[in-house]
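Working notes for the structure below.
For this view, one protein chain was removed and the others were kept in their places.
Labels for the chains are A and B, by order of writing; each one numbers its residues from 1.
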Amino acid sequence: MAEHAEHIVPVKTYVIIFLSLLFLTGLTTGVAYIDLGPFNTVAALAIAVIKMLLVILFFMHVKYSPKLTKLVIVAAFFWLALLLTFTMADEFTRNWSPIPNNWGPSISAPAPRMQ
Amino acid sequence: MSNAVVEPPLASSGEQVNYLNASYGIRSWLFTKDHKRIALLYLLSITFMFFVGGTAAVLMRMHLLTPAGTLVQPETYNKLFTMHGIVMVFFFLIPSIPAVLGNFLVPMMIGARDLAFPKINLLSWYVYVVGAAFTLYAILAGGVDTGWTFYTPYSSTYANTHVVAAALGVFITGFSSILTGLNFIVTIHKMRAPGLTWFRMPLFLWSIYATSIIMVLGTPVLAITIVLLAAERLLHVGIFDPKLGGDPLLFQHLFWFYSHPAVYIMILPSMGVVSELIACFSRKRIFGYSFVAFSSLAIAVLGFLVWGHHMFVSGQSVYASLIFSMLSFLVAIPSAIKVFNWTATLYKGSISYEAPMLYALGFIGLFTMGGLTGLFLASLATDVHLNGTYFIVAHFHYIMVGGAVMGYMGGLHFWWPKITGRLYPDGWARFAALIIFVGFNLTFFPQFVLGYLGMPRRYATYPAEFQVLNVMSTAGASVLAVGYAIPLIYFMWSMRYGVVAGPNPWRAKGLEWQTPSPPPTENFEVTPIVTEEAYAYNLPPRQLAGQGAPGAARV
Partner (left out) sequence: MWVFLVTEIMFFGGLFCGYAIYRGMYLPAFEVGSRILEVKFGATNTAVLIGSSLTMALAVHAAQTGKRKALMIFLVVTMVLGMVFLGIKFTEYVHKWNEFLVPGLRFAPTEGIPAGTSLPHVELFFCFYFFMTLVHALHMVIGLGILTTLLILAYKNRFSKTYFAPVEVAGLYWHFVDIVWIFLFPLLYLIGGRYPHG
């Protein structure tokens, strides 16, 4: 964790990142008041991701960290993505009609449940 | 085999100073930072919890001797299977091999003096004990009857048993898991002895590493799920209550996201133990070392992708179920790879049948059976028939008891001389292994048949035509109980009266066998330097690089 101690990030970099983060916060707040339809969510998430990356890479020194650290972080987000993706895959396809129309008499409910 | 062990100093009682007699008194144990002592603290706790969970099982099986079930009330029966599940899963199986054998062996197998964070290791044991205390309180105060799976909305809205106390116990113990996994990951990455590259590590370490990854990634999701459940119960807010717009299936998603990988936490270390045992008792290198190593990682990763197979009949979308079903078939592959490799290791090996080997062989057979029956359950159509029946019960008991517990027993028997410096009576040990094997099959094989015939699980009564099989199962359970009691007796006996074991009674390879039995507190006088591959059994002398003058720090 302290292997990259040799590299000390200059104060100026921190301040620039800080100002960028403030700017992005203002941006995301402002965008919320404009009607972009579904893209409001996209924009909000995108800006949040950028802010997160700035914090991770610079404030948390990951830009100057060994590859293993980077791998660990990527893995963590990948796992989170797994949780979100698969759960949402279930929740949002639940009402899709499972049986094509010409496969049999009108079956609109899922298979009977046991127990 | 040149023994590079330097004679350790003698204690005042005339015996060698080792981690057991280095200091005395309860404070030296309760405040220890020595991973070996912490492993023994865990051993005591989980053995106690094993017998708590086992008592529940005995009561259940006795109740099921008759179709009408008159031993306990149905409500009590519900509480029994719930407590059996909670205690066995969270307080016995998940910690068992990692916390006992892992804690003891990981530093020794990598040539280190202790884990990366010894105080966190001790903390993890205290956390476990606190969690266990909450759960025992829940049991004594009247029990929980939701099933170990705490399905909502019953557990969140309708149950009137001690859900929160039990859930809290599980929540707290989860942190013990996380801390242990964290410790192992950092230790294995950072503290290997010089020359011990990843691919020279014993496979036990690979499996512990994979297990730790699962612990770290999965347990927090269980933690948050339990928090939400407790909140809903206490505040009546409706996160999982359909009447208020909540989705009970969300609970199941979050719960199983952890609990399926949890079963891999239970089995992977056992597989690692089996690799060690098979190699030692066939005096051969493990066939396909890298395949076995990577299959551990594959199981860890793939294990996170299959949780929906617990929800095929809960109302999950058909499309999601299809994907989960396919992925569940995939996850069987790395396990099969291991079984093939172990078998190939046995082929033309010089096999001997000491007790640890009997457990390892039992593991291979029973795990294979359990695993194959899992395929029936992964397949959507058959799962509709088999879900909620005793087929499932038999399936997971084959894996967890026939698999994980056999591996644990085999590991205990294998490393017992190292841990205590004493040998147990091998005749009794083999006898007990056989009793366990017979008792186990008698208990659980009839349950496959029962499930196929349609007997539902978690029911206190059953139709009369199932009685014969149930009686067989209960008879088997009594045999199994005897089988587990016997090692308890001879292990305790051996600590006082057992033959003193030397450093390496099995003539096994591995850094842990290069120390005296029991080892001194700091494990190694000098950090060993590793120059040969793992499992260097029976290789011709010229392949053993680095075999220099006697007294060199390697064998």
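The working rule: contacts are C-beta pairs under 8 Å (C-beta built on N, C-alpha and C of every residue); 3 or more make two chains touch, one makes a residue touch a chain.
Fair warning: this is a prediction, and the values are worked out from it, not measured in the lab.
A.B. asks: Looking beyond the chains shown, say which of B:Met62, B:Leu250 or B:Ile351 touches the absent one.
C.D. replies: B:Leu250
A.B. asks: Of B:Asn18, B:Thr146, B:Thr225 or B:Ser314, which residue touches the hidden chain?
C.D. replies: Selected residue, touching the omitted chain: B:Thr225.
A.B. asks: Looking at B:Leu115, B:Leu136, B:Ile185 or B:Leu346, which residue reaches the missing chain?
C.D. replies: For the chain that is not drawn, the touching residue is B:Ile185.
A.B. asks: At which residues does chain A meet the chain that is not included here?
C.D. replies: That gives, for chain A, the contact residues 1-2, 5, 8-9, 11, 14-15, 17-18, 21-22, 25-26, 28-29, 31-35, 40-41, 44-45, 47-48, 51-52, 55-56, 58-61, 69, 72-73, 75-77, 79-80, 83-84, 87-88, 91-92.
A.B. asks: Footprint of the hidden chain on chain B, which residues?
C.D. replies: Within chain B, the residues touching the omitted chain are 178, 182, 185-186, 216-221, 223-225, 227-228, 231, 235-239, 243-247, 250, 253-254, 257.
The rule we apply is simple: only the chains that are shown with their structure count from here on.
A.B. asks: Using mean CA coordinates as chain centres, what's the gap between chain A and chain B in Å?
C.D. replies: Computed value for the inter-centroid distance: 34 Å.
A.B. asks: In their complex, what parts of chain A are in touch with chain B?
C.D. replies: 68, 75-76, 79, 82-83, 86-87, 89-96, 98, 110-111, 113-115
A.B. asks: Which bits of chain B are touching chain A when the two form their complex?
C.D. replies: 189, 217, 221, 247, 249-250, 253-254, 257, 304-305, 307-308, 311, 313-320, 323-324, 384-385, 387-389, 456
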